[in-house]
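Yeah, one chain of the complex is gone here, protein chain that is, but the others are all in their spots.
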Amino acid sequence: MAQMTMAKALNEGLRRAMENNPKVLLMGEDIGKLGGVFRVTDGLQKDFGEDRVIDSPLAESGIVGTAVGMAIRGYRPVCEIQFDGFVYPAFDQIVSQVAKLHSRSDGVYTMGLVIRLPYGGQIGAIEHHSESPEGYFAHTAGLRVVSPTTPNDAYWMIQQAISHDDPIIFCEPKCRYWEKGDVDLDHPPRGLFEANVAREGRDVTVVTYGPSVRTALRAADAAAAEGRSVEVIDARSIAPLDFGVMVTSVQKTGRLVVVAEAPANASVSAEIAARLAEDCFYSLSAPPLRVTGYHTPYPPSRIEEEYLPSVDRILDAIDRVIGFES
Amino acid sequence: MAQMTMAKALNEGLRRAMENNPKVLLMGEDIGKLGGVFRVTDGLQKDFGEDRVIDSPLAESGIVGTAVGMAIRGYRPVCEIQFDGFVYPAFDQIVSQVAKLHSRSDGVYTMGLVIRLPYGGQIGAIEHHSESPEGYFAHTAGLRVVSPTTPNDAYWMIQQAISHDDPIIFCEPKCRYWEKGDVDLDHPPRGLFEANVAREGRDVTVVTYGPSVRTALRAADAAAAEGRSVEVIDARSIAPLDFGVMVTSVQKTGRLVVVAEAPANASVSAEIAARLAEDCFYSLSAPPLRVTGYHTPYPPSRIEEEYLPSVDRILDAIDRVIGFES
Amino acid sequence: MAIGFELKGESMSEIPLVQLLTPEGERVSHPDYDTSLGRDDIFAMWRDMTIIRRLCNEATSLQRQGQLALWAPLQGQEAAQIGAGRALAPNDFTFPSYREHGIAWCRGIPPENWLRMFRGVHHGGWDPQKYRHSVPTIVIGNQALNAVGYAMGVQRDGAEEATMVFFGDGATSEGDVNEAFVWAGSFDAPVVFFVQNNQWAISEPTIRQTKIPLYRRAEGFGFPGIRVDGNDVLAVYEVTRRALAHAREGGGPTLIEAFTYRMGAHTTSDDPTRYRIDAEVEAWKHRDPVERVKAYLVRQHQVPAASFDDVTEEANTLAAKLRDDVLSMPNPEPLSIFEHAYADVHPLIEEGKRDMVELGIAGGGH
Partner (left out) sequence: MAIGFELKGESMSEIPLVQLLTPEGERVSHPDYDTSLGRDDIFAMWRDMTIIRRLCNEATSLQRQGQLALWAPLQGQEAAQIGAGRALAPNDFTFPSYREHGIAWCRGIPPENWLRMFRGVHHGGWDPQKYRHSVPTIVIGNQALNAVGYAMGVQRDGAEEATMVFFGDGATSEGDVNEAFVWAGSFDAPVVFFVQNNQWAISEPTIRQTKIPLYRRAEGFGFPGIRVDGNDVLAVYEVTRRALAHAREGGGPTLIEAFTYRMGAHTTSDDPTRYRIDAEVEAWKHRDPVERVKAYLVRQHQVPAASFDDVTEEANTLAAKLRDDVLSMPNPEPLSIFEHAYADVHPLIEEGKRDMVELGIAGGGH
């Protein structure tokens, strides 16, 4: 067991992956000497050299597009996109090549690349630095999307993602980079695509992931003070979703609140609600509710708190699913 | 009333919009002399000149990115993206500029541009020519997404979209370009963002849009032969969705099947199911089901029929929502 | 050589273009390039060009007969593709777009494999690692970055291999292609960019993409560009060979502009009469890439008519076989939709398969 921040846990996880497999390469803007703007790659270029930790020119399609070629050549590139809002220039390569080349080549090409994406809000940043693009990738067949929320998950999930043969969008909740936690350096907590019951409860199931998990846990604390027992599920894998864990929970509680920072429309939270409405139709005693960012561009940071799912908004939804009658 | 194909109706709608407003410009690949690969812009360059019907260099970010600048200058650009699968190079401009500049400029910039997107399958095409990217845009706050399914809708909706002040992704179900229908040249059938009950029914509500509307109507015919009365709703506006019409229908039928070509995960069909599960919770006597393309890259055309929502698959879902008991 | 194609401010005749064989089949000298190829080599290239032209025609007629969904003919570009394809070393890796049937031929890929995509039974069609020729890329320009990444992998392996990527004049406007130039320049990647400037991107003339010759694009990214007569197989071969060797030896990237012409339609769906005049096509007929080699072989090397006839015969046989192969090409199994969507198990894939089986769709063709 070691205590470290999530940023450091990712750093250690990357280091271990690079030690274990010489084909693992890192690519991205400012990941070398600077160690990335969040220092997640700190020291790695020094130790593994410029050929394995590649400071790229400033173009995201270039980063992902060349990573695809390296994957074809047998490498395992891990791309860093500096912030969520800068992944869109790479969208075409991700959707048209990364997601489809394994299939187009009849399985000959292994697109085992990882695209690391610091995402989500709550850090008081300027525009384009707080977005939640995971829904775009979850919707894209051929991709997988995961998001750790603790240092331990971060340490293990990055390694699991790198050794996985499918392309993975690795969404890092940047608001949690600096939070410390225990990391078990010997045993992974669970499989990469398994959800985690972050807190057990009886009355309501809150399903969430990434930056909202902390908020949901705080809301569960507050609800407990009012005598309400809230189960919080950290999806961990955003695509595919681990519905087994969620169905079990909703069958128990009969009530569902889905929480995410991304706007609700045609989103991952919509998927969770729709699927559980289908799979738990007779277990649900209230409509599944969603608490998400509003359907607007991410606002200036001085009002991001009002935009994001807050403890209050989650508690309100919990009240509503519990109080639902008519 | 005039009889014409949807392609021709779009052509006439564009012509009328250009006649009514000298600020309307068309931009895209091969839209001039060739008239577009679907001939939707046929003859327009000849009549309106090269300054208003602009054959662009071959780059989609360029098309949309320059259209943004033209909109800032006060023009009303209508961009043609040649096929659905080629919109992704423009994704960044669409998400980061088109969707956000009205807001970023405090409403000073009018982003009244239209991006025409022939989309969907059923035409036996090679890869990237049959995709359904509408979900990406529906998820993006700041955009609107519409899709006509008849020549009359096409004729009117393209004009309504061009005169609307928000950016609109105009999804044209290319499998229906060559189908003829009546066009009322004097009166629009309804508002741009209003759903249409394409067929009335009592037992089940099928909500769909774009290329699947025809399939759903065929399924409704087949179901009628078996004594089942299926209401088919053509959403027309994919974002925002006109839930009023849908809720009324589901309250009547108590059963919902959502049909779309796009894979279900984190999609527009997920949104429809999730929202109606919430808004019609006590009206629903069966779980909302979705019939969509599978969660794979769009397959080679020789097996696209097996991939897409077919009459059989829709009938199966109708059977299931009607037969639902346990 | 004057090609009669006017670029803003400079006529073609002023633009340096490597040519070793005139349209009339005269061997001409060039200050920087000579050819080491003998009669047999040149005859072999004529054979290649003759065969791919014949196969391409067969594909066009298969499309007309409803056996293919689409076909993208290469007529006019045989010398560009055979010259480039024959310059490759076996270990070099190539990234095509969708029209590089001649490269596929040089890489040894069975012709019926090229047609699988156009018949709609597959998005790829061959084993890209086995033939060292990547699957087709339809999204214009994407493969340029993939190729540079591959070349950077080669660099890291310390291997003496070159990577070559093919795209069209239209593609040079895409951001991806220009980013590929940035990367190649920045990392001295062992890659050769081979642009077939066939004068058209569907209906748009090259001048819509650039007002100056395309090969000059490279200068601004810090590596050499060169224009070669794309209808001269000898020149294309020599220019490409040198660029590939340069790449293998660590000299970095080169952009080769093969100045050629798309004699046919963009694809079988296209109607070129809407945007170009017959006279232009006629003018280019006089620069036919296959005829000039034949003229040269006859005049210079006294190759007898029978040798040519044998190849024509061979080409017909191959075309007949191609037709048979296409006609007997089975539709994919419906369940194959799920096969390689992911490398590892995925719940939505399992669900889709179950759905298909339960619905009774899976199991039969259609």
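Labels A, B and C are assigned to the chains in the order they are written; within every chain, residues are numbered from 1.
Here is the rule we go by: contacts are C-beta pairs under 8 Å (C-beta built on N, C-alpha and C of every residue); 3 or more make two chains touch, one makes a residue touch a chain.
This is a predicted model, so every value here is computed, not measured.
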Left-out chain, listing which of the shown chains it touches: A, B, C
Which residue of B:Asp166, B:Asp203 or B:Asp319 touches the chain not shown here: B:Asp166
Sole residue of A:Ala2, A:Val37 or A:Val247 that reaches the chain not shown, by the stated touch rule: A:Val37
Touching residues on subunit B - with respect to the absent chain: 25, 51, 56-57, 59, 61-62, 64-75, 77, 89, 92-93, 96-97, 100-112, 141-142, 144, 164-166, 240, 243
For subunit C, residues in touch with the removed chain: 8, 172-176, 178-179, 182, 185-186, 207-212, 216-222, 225
Footprint left on subunit A by the chain that the document does not show: 29-30, 32-35, 37, 55-59, 61-62, 85-86, 88-89, 124-129, 265, 294-297, 299-303, 305-307, 312-313, 316
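Here is the rule we go by: only the chains that are shown with their structure count from here on.
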Centre-most chain, if every chain is reduced to its averaged C-alpha atoms: B
Rounded Å distance, subunit A centre to subunit B centre (Cα mean): 30
Whole-Å gap between the CA centroids of subunit A and subunit C: 41
Multi-partner residues of subunit A (at least 2 other chains): 61, 89, 92, 96, 100, 103-104, 141-142
Multi-partner residues of subunit C (at least 2 other chains): 122-123, 139, 175-176, 341, 346, 348
